[in-house]
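Shown here is a partial selection of chains from the complex, left in place.
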Amino acid sequence: MIGGGQGAFIGNVHRIAARIDGLYELVCGAFSSNAERSKASGLVLGLPANRVYSSYTELIEKEKQLPEDERVQVISIVTPNHVHFAPTKLALANGFHVVLDKPMTFSLQEAKELKKVVEASGKLFCLTHTYTGYPMVKEAKQFIASGKLGKVRKVYVEYPQGWLSTFIEGTDNKQASWRTDPTQSGIAGAMGDIGTHAFNLMEYVSGLQVTKLCADINIVVDGRKLDDDGAVLLKLSGHASAVLMATQIAAGEENNVKIRVYAENGGLEWQQSDANTLQVKWLDKPTEIWRAGSGYVSSFAQHNTRTPAGHPEGYLEAFANLYKNFALCVQAGIDNKQPEPEWLDYPGIEEGVRGMAFIEHVIASGKTDNKWTDFVI
Amino acid sequence: MIGGGQGAFIGNVHRIAARIDGLYELVCGAFSSNAERSKASGLVLGLPANRVYSSYTELIEKEKQLPEDERVQVISIVTPNHVHFAPTKLALANGFHVVLDKPMTFSLQEAKELKKVVEASGKLFCLTHTYTGYPMVKEAKQFIASGKLGKVRKVYVEYPQGWLSTFIEGTDNKQASWRTDPTQSGIAGAMGDIGTHAFNLMEYVSGLQVTKLCADINIVVDGRKLDDDGAVLLKLSGHASAVLMATQIAAGEENNVKIRVYAENGGLEWQQSDANTLQVKWLDKPTEIWRAGSGYVSSFAQHNTRTPAGHPEGYLEAFANLYKNFALCVQAGIDNKQPEPEWLDYPGIEEGVRGMAFIEHVIASGKTDNKWTDFVI
Amino acid sequence: MIGGGQGAFIGNVHRIAARIDGLYELVCGAFSSNAERSKASGLVLGLPANRVYSSYTELIEKEKQLPEDERVQVISIVTPNHVHFAPTKLALANGFHVVLDKPMTFSLQEAKELKKVVEASGKLFCLTHTYTGYPMVKEAKQFIASGKLGKVRKVYVEYPQGWLSTFIEGTDNKQASWRTDPTQSGIAGAMGDIGTHAFNLMEYVSGLQVTKLCADINIVVDGRKLDDDGAVLLKLSGHASAVLMATQIAAGEENNVKIRVYAENGGLEWQQSDANTLQVKWLDKPTEIWRAGSGYVSSFAQHNTRTPAGHPEGYLEAFANLYKNFALCVQAGIDNKQPEPEWLDYPGIEEGVRGMAFIEHVIASGKTDNKWTDFVI
C-alpha cells in the first residue's frame, strides 16, 4: 500500500475492504512521504520493519527485487490526487497490478498518459469508484441493460454532503485541507471528490455516455480555493438528458449519493442510505422493492453479496467487492483462466479517463458563457 | 364557479377544498362553455336551475343583478389556462372576489394586465398554488425566516410526474389533451403545469427570488407539442443558487413535489408523499422530525391543521387552507377587521405574475445558446 | 348532531367528514348537555336558533314533528361513551338513521340491546371505526379475501399513542378527562378508546374472528383509573393467531395504527402514517408498493379515493368515506335501489357488538390467572 498512514481516512477503508473476503494479505507499505510516519503506521499494522518503506519509489524498487512468491502482487495507491500518476505509472511499469483511489489523476493529460501505460503494461488496474460495487447498483445496471424498461430518457444523480459547510480547512482537519487545496486536489474540489463518483454512477447504471454539459459551479464558503458546490445539466447518448448535483455545503447531509433513472416503461431508484434496496417503478404497476441477497436478483448482485436478504451490507462491503473482483481477475490471470463476467465488472482505466474528462469539462463549463460544452476526450 | 364541469379534475378538488371548513356554499356556476354540460353539471351538484349559467359572462352579469345578500361573493375560476384572464378580469371588475387556478394566465403580458385589474378593483384575489397551503411548508417558510439556519445557500426543488410518459393526448384523456395543447395551455407544458408550482414553492419557502436561470427544456415523447421535461439552474437573490427539476415523463412517479433548502447551519426537507413531516437538519446535531399537529410548531402551521399530530391531512386539506384563509380575509373585509398574518398567507397576484415570468424566461432560456438568462419582469 | 360542541375534538371531525363529499347538510344540533354551550356552538356553525336544541331528547322530539322534507334524516351522535346508547335508541326508534362514534356503548349488555333496536327499527346504523374507511385498508381486506396470499396465519396489529404518558386528566384537558373516567368511558380506557379500533381493523382486514384471548392490561401512570396500556395474544378462526398492542403511554408516539397480516404466500402491511400505501409482500418476489389512486387497485379502493395517486388523502377523507357510503345507502333506500357492495362496506351494529365484547373479554382476561379466555358473545 502506498499512502494511507495514520490520520488518513481512505487508507483504512482500503485495508478493511481488502481483508473482508480474505483474498489479500498486507505485506508491505509506504504509508507516508514522511518516513517516520510511514514506519509508525507499518508497525501498528503489524508489518515487519523491512517491508515498510520511506517512499513509493523505494517500495517498488525493493519489492521488485524480492523473490516472486514473496513480493507484493497488487499495490494499492491511496494518496492525495497529486500523488496518483507517478506511483501508478511506476508500479505498472515494474510489473505490479494497481488499485488506485479516485479521481484517477491530477489532470486529464495525466489520465490519457496513464491509459497508455496501463495498456502497455499488460497489468490489471482498478479505480475505486466505490458505489458501483454495491450489489443493487449492479442490479440497476443489469436491469437497464436487459431492456425491460425500454430506452432511458432521464437520469437524476445527486451527491449531497454537508461537511464543508464551514471553513474547516482553516482548522487541522487533514481531509479538508488537501481536498480543498488546488496543489493537491487539482482544478476541482467537490466536482473531483464526489462529482466524479456521481458521474461514474450515472454512466455505469444508464449504460449511456455524456455528450454535452452545462454547469453551475460555485465556491460558497468564503476563503475556499476550490468549488464546494455544483449542478450540471447533461445530454446523454441516445437522446437522454440528466441532472447531476454534487455539493459539500448541504449542511446536515451526510453522504447519501442517489440515482434515479427513467425510461419508457418505468424507472429505477437507488440511494446509499438504503443501499440494499433497488426500487423498480412501472408506468402502470406497483413499485417493486428489490432486495440484495434475495433469490430473484441477477448473478451480478448475488456474486457481490455475502449474506441472505435482510442482513444489511454497506459501504465497506461495496468497497470490498471492488477488491474481491480485482483479486479474482488477478488470480484468473495467474491460473490462465477466463474471468467470469461478474469478476470483470470493476471500474478501470476507461472510467478513470472519463472521470478526469468530466472534471475538466465541468470546470470549463462553469467558467464560460456558452450554454453547452461538448464532452469530447 | 366557472369551469369544473363533468370530466374535469381540478374543479371537484376546488369544491371539496371549499367545503371542508364549512366557510363556503356553492350557489351558482357556469361549469362548461357547453351550455348543456354546464346545466347537467349544476344539476348533479344540487344547484337550482336558475343559478346554472351557460357562460361566465352570463354568470357575472346575472349574479351582479341579484340582491347583495343572495349573490355569489367569491368566484372560483377553474378553466384551462386560456380562459383564465378574461373571466377573472370581468369578475373583479364587477365586484367579485376571485379564486383562480394556476398558472395565472396565458401569457406574462396578461399577467401584468391582471395585476393592474386586481389593484384597481379593490377585490381580493387568490391563486391556487396548492403546495404552499400545507402546514409544514408554512413551517418551513417560517423556520427559514426566523434565521435559525442562517443565510440560505442552496435550494433543490423537484416535481417528478410520469403520467405523460406516453402520447396519451392521442387518446380521449381530457386532462392530457388541453395541458399539451399550446392553444389552451400557452407556451409551456410541464413548466407551466408543474414547473410553476416548483418555482412558487422555492421562492415561498426560501424567501428569495430568482435573478437568473439556465434551462434545459425537452419534448421527450414523439408528437408532443409542448415541453414534457425540463431542468433549470437558478441564481437566487442573496448569492444563493438552486436547481429546479420538473418532468412529466418520469415513468413510475406520481406527484411527489419535494423541496430541500440548505443554509449556513442546517437544512430543511419536505415532500408531499410525507406531507405532515418537515425534516430539520443541522450541521452537528441529529436531524429533527417536525410534525404537523404538534404543540411545538408555529402559529402558521397550527392555524392550517385541523387534527392533532398523527392524523394525516393531505392534498385536499392543503387546498382547503387556501380557501379557508381567503374566506377569513374576505370576511375580515366585510367585518372591517384587520386579518391575522396567518390568514393573509395565501398566494395572490404577485405570485401569479412571477409564475408567468418564470414560464416566459424558462422557455426562452431553453431556446438560447446563452448560459444565463436574467430574470426580469 | 348530538354532542360535539365547543371544546370537543371528534365532533368537528364528524362535521368535516360529512361535508367533504357534499352529501350532507348540517340542519340541527344538540351540541352539549349544557343548553348555553349548545346554543353558542350552533350559532358558530351557522344554524338557525330554532334548530339548536338543549338536549338530545328535545332534538329528536322536535325534529320528528317537522315536515318530512325539512327534518333531519341522519343523526350523528358524538358524545362520550356513556351517552351513546340512550340517544341512539331514541333516534332509531323515532325513525332516524344514526351515525355513532365508537366504542358503541357503555357495556356489552347495552350493545346487545342496541342490536335488537337497530334490527327492529329498519333504520340504517353506522359506527365510525375510521380506519376501515381508508382505501388501502379496504384494498387489504379485498386482497386477503381474493385468496391470492392463501390462508391467513398471523396478524400483528398495534395502536401506539403517547398522549396519556402523564397524568393530564389532572389538568383541564377535556379529552383526557372523560376518556380516563370510568363513569363516562366504561370499564376500559386505552382498550376501549383505541384497542377497539385495532380489534376492528384486525377482524376487518383478515376476515377472521377472535376465538380466544389472553391479555396483559396495565395502569401505568399513577393515579389513573382506567387502563392506559395493554397487549393481547389472540387466537383467530381458521387456526390463525394474532398479537394486539394498544397503549397510550408510548411517549413520543402519535397515532400510528398499523396492521401486518401474514398468510401462506405472503403478507400485507399498512400503517396510518403512510396511509396511501399498502405493502404487499411475497415469499419469493419483491415487495410491492400498492398506492391509493392508482389504476390497478380494486373498485373498493377506487370508490373511496377522490384524487389520482400521489395526492395524499388522509384521516379526514377516511372518515368522510364512512359518511359517504352511509349517505349512498340512505339515498339508495330513499330511491328504492339496491346499494352497491362498495357502499355497504361501512362498520355497523355487528362490529359494534363485537367491539364491546372485545372490551369485556380483554378486561376480564387482564384480571384472571387463566391463560386463555374464550371469546363468546
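Letters A, B and C mark the chains as written, and numbering starts fresh at 1 in each.
Here, a contact is a pair of C-beta atoms (placed from the backbone, for glycine too) under 8 Å apart; a residue touches a chain by one contact, two chains touch by 3 or more.
Being a predicted model, the structure only gives us computed values, none of them experimental.
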item: Total copies in the full complex, given that 3 are placed here; value: 4
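The working rule: only the chains that are shown with their structure count from here on.
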item: Taking each chain's C-alpha mean as its centre, the one farthest from subunit C; value: A
item: Subunit A on subunit C, rotation in degrees - Cα superposition, rounded to nearest 5; value: 180
item: Centre-of-Cα separation between subunit C and subunit B, whole angstrom; value: 35
item: Computed distance of Cα centres, subunit C from subunit A, in Å; value: 55
item: Approximate Å spacing (C-alpha centroids) for the pair subunit A, subunit B; value: 43
item: Junction residues of subunit B, two or more chains touched; value: 253
item: Complex contacts: residues of subunit B adjacent to subunit C; value: 9, 12-13, 15-16, 19-22, 26, 45-46, 161, 163, 253-256, 272-275, 291, 293, 306-317
item: Interfacial residue positions of subunit B with respect to subunit A in the complex; value: 149, 153-154, 156, 158, 160, 162, 165-166, 214, 216, 218, 220, 229, 231, 233, 235, 241, 243, 245, 247, 249-253, 260, 262-267, 281-283, 287, 368-372
item: Complex interface listing, subunit C residues touching subunit A; value: 280, 284-291, 294-296
